[in-house]
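One structure is given below, encoded as structure tokens.
Heads up, one of the protein chains got dropped from this complex, but the rest are sitting where they should.
Right after this comes subunit A.
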Amino acid sequence: MSLTTKVKLGLLATGIAAGVALPYLTSPFIIGIVTLALVFGLFAMSIDVLAGFGGLVTVGQAGIFAVAAYGVGYTATHLDGGHVLQVAVGLAAGIAISVIFAIMAMRTSGVYFLMVTLAQGMIVWGLAYRLAPITGAENGLRGILRPPAVSAYWTYYYLVLAIVALAGGLLWIVTRSPVGLALRGLRDGEDRLRMLGYNTAFHKAYVFVLSGLFATIAGILYVYLNQFISPAASEFATSGHGLLMAILGGTGTLVGPLIGAFVIVFAENMLSTYVERWTTLLGAVFVITILFARGGLVGMLSQAWPRVLARFGHPAASGDAGAGSPPGAALDGTAHATSNPHGITTEDDQRSSR
């Protein structure tokens, strides 16, 4: 096992331990913010799958997120359905809308893909206001209670932590799978992929639905966290925040969006009471990241890591620097140039490592 792998596993273990210990260490207020950050972290990861890995920049993911949340809310408030039914309807609604959106977007790419997803988000937002009998329009839907077992803030936190960890693990596998490789190929070689036997429209739609599934899960977790849903969840700003979290943390890394979500959710909840122009600050952070740190926080850290090793005179410093994405791993292009996330090895490699 390389040093970098050990460090990554160490960080993962530390993160899980800290996550489990947290309710014993801090206030309910902080736990509430952490839970929200985890939910948005999952949402941002679902965006990263499309935007970071496939170069398919979506700005309508909040549409899927909100439809799933409304599915739960409507079942709870209008149908008197139990929690199993609520979650089932939420999942079905989120997946159904993902399939519809996927079919609409699968033949586009680049800026056209972006425009289609923008329109999709707007449609959901518009309907959230218009379909008052279902959505309660601007009043939203209230009193969507959590199941008794997770009604306490800290039990719900543990549930969210477990689901986000599991979902993150699944997404990690997806990005290392054959579909994940094809997704990365879509970024700059769609015509060649077609010539190699890929029905690229189908692949795009498939990944879109997969990403939508995780946005759906995030939407369900979100509605139970707030016990309330309103059209604000489907706003363009929600999609934009998710994308911003991914870019700030580092696209194409999965863990980056999670880190980005923590930074932004914490800053928003801690600073927005003091800083009057919170959105301006957010915009400035966005511009600075794009201009000076394309790889986001993860990119900066993985760039600094070899230097840290070198300082301690470790020989492995130069050999295995693929701790995340290299700098420049943002939406423009050079992601993964040096990492080998698929870890394809030849038999020779395997023999020598045995």
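Here is the rule we go by: a contact is a pair of C-beta atoms (placed from the backbone, for glycine too) under 8 Å apart; a residue touches a chain by one contact, two chains touch by 3 or more; residues count from 1.
Heads up, the rule we're going with is that contacts and distances are computed from a predicted model.
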(message) I notice the complex is incomplete. Of the names "Regulator of SigK", "sulfate adenylyltransferase", "ABC transporter ATP-binding protein" or "Ferredoxin", which is the UniProt protein name for the chain that's not shown?
(response) "ABC transporter ATP-binding protein"
(request) Using the touch definition up top, pick the residue from A:184, A:204, A:241 or A:294 that touches the left-out chain. (result) A:184
(request) Touching the absent chain in the whole complex: find that residue among A:38, A:141 or A:174. (result) A:174
(request) Touching the hidden chain in the full complex, which residues of subunit A are there? Just list them. (result) 170, 173-174, 176-182, 184-185, 187-189, 191-200, 203, 206, 210, 333-338, 340, 342-347
